[in-house]
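Yeah, one chain of the complex is gone here, protein chain that is, but the others are all in their spots.
The block that comes next holds subunit A.
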Amino acid sequence: MTGTAPCAPYTLGDLAEGTPCCVPQPHLEIRDLSIAYGGQPVLAGVGLDIPRGCITALIGPSGCGKTSFLSALNRLTDLIPGCTVRGIVRLDGGDVFDAQVDTLALRRRIGMIFQRPNPFPLSIRRNLDMPLREHGVRRRDEREDRIEAALRGVGLWDEVRERLDAPALGLSGGQQQRLCIARALVLQPEILLMDEPCSALDPLASAVVEELILRLAGRHTIVIVTHNLAQARRIANYAAFFWMTEQVGKLVEFGQSRTLFDAPKHSLTAAYVSGRSG
């Protein structure tokens, strides 16, 4: 399975001695991003660069706007009634919020994994086949190749190859989450947004998914929300710490995860990562 990893072993932290997969070059540039629900601001003035091929962890207490931030990146916020987003998110130079942007194509480039595994109530195969079909992959053999590649990529192929037509909801929680990752991968996205992808899984399944995320980095840029600080420390190259001040989420500190965890610049960050607050 290591064949899918573009450059294993993947090193964490210090970019100077890291692999070329994670490069300090912005894939997503976020400038002065603010989000409000029904006029009530939940996140204000966030600016950071998501580096290409790296794992960027978003940490901070619940309710400080991390998930909203993530949903703004693929414009899933468009679908929430009363939600307004201001600011700029540039993907390869183009503004994601531009009215001309085809959101369907955007979401194909920026995949998303949710907190609770959400495979569709279809067969394992159809879960991957349907999105491909809907995105215009007409040739059946091409779809089958891509389905197999995606399932191999998430280490699920050997577990499900005999029962591709069985219901996806019959899989275990960890398998379902990997299937959801495969469903995102089958569209070959550049960026994967992950909203606490391990929080609904047991520790063993969580470890498997965590390892998978590490393998996906490099080929994909990964932005992950996690409440598990140990996990963020283990897998993230970069970390962003969000905190709520006066009911509004703000970005307090952003940097290489080693620095943020071991030598935080801000006292709030220091208190949070050491477990003294949050």
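Here, contacts are C-beta pairs under 8 Å (C-beta built on N, C-alpha and C of every residue); 3 or more make two chains touch, one makes a residue touch a chain; residues count from 1.
The working rule: contacts and distances are computed from a predicted model.
Visitor: Pick, from "NADH:ubiquinone oxidoreductase, membrane subunit M", "Response regulator receiver domain-containing protein", "Beta-hydroxyacyl-ACP dehydratase" or "Phosphate transport system permease protein", the protein name that UniProt gives for the chain of this complex that is not shown.
Guide: Result for the unshown chain: "Phosphate transport system permease protein".
Visitor: If the hidden chain were put back, which of A:Gly93, A:Pro121 or A:Pro203 would touch it?
Guide: Candidates A:Gly93, A:Pro121 or A:Pro203; residue touching the omitted chain: A:Pro121.
Visitor: Give the residue, chosen from A:Cys180, A:Leu201, A:Leu216 or A:Val252, that touches the chain omitted from the document.
Guide: Residue touching the absent chain, from the options given: A:Cys180.
Visitor: Which residue from A:Pro131, A:Gly174, A:Gly249 or A:Pro264 sits in contact with the chain not drawn here?
Guide: In the complete complex, the chain left out is touched by residue A:Pro131.
Visitor: May I ask which residue of A:Val23, A:Ala36, A:Leu106 or A:Val137 touches the chain that does not appear here?
Guide: Of the listed residues, the one touching the omitted chain is A:Leu106.
Visitor: If the missing chain were put back, which residues of subunit A would it touch?
Guide: Where subunit A meets the chain not shown: residues 74, 76, 79, 103-108, 111-112, 114, 116, 118-122, 130-131, 134-135, 180, 183-184, 187.
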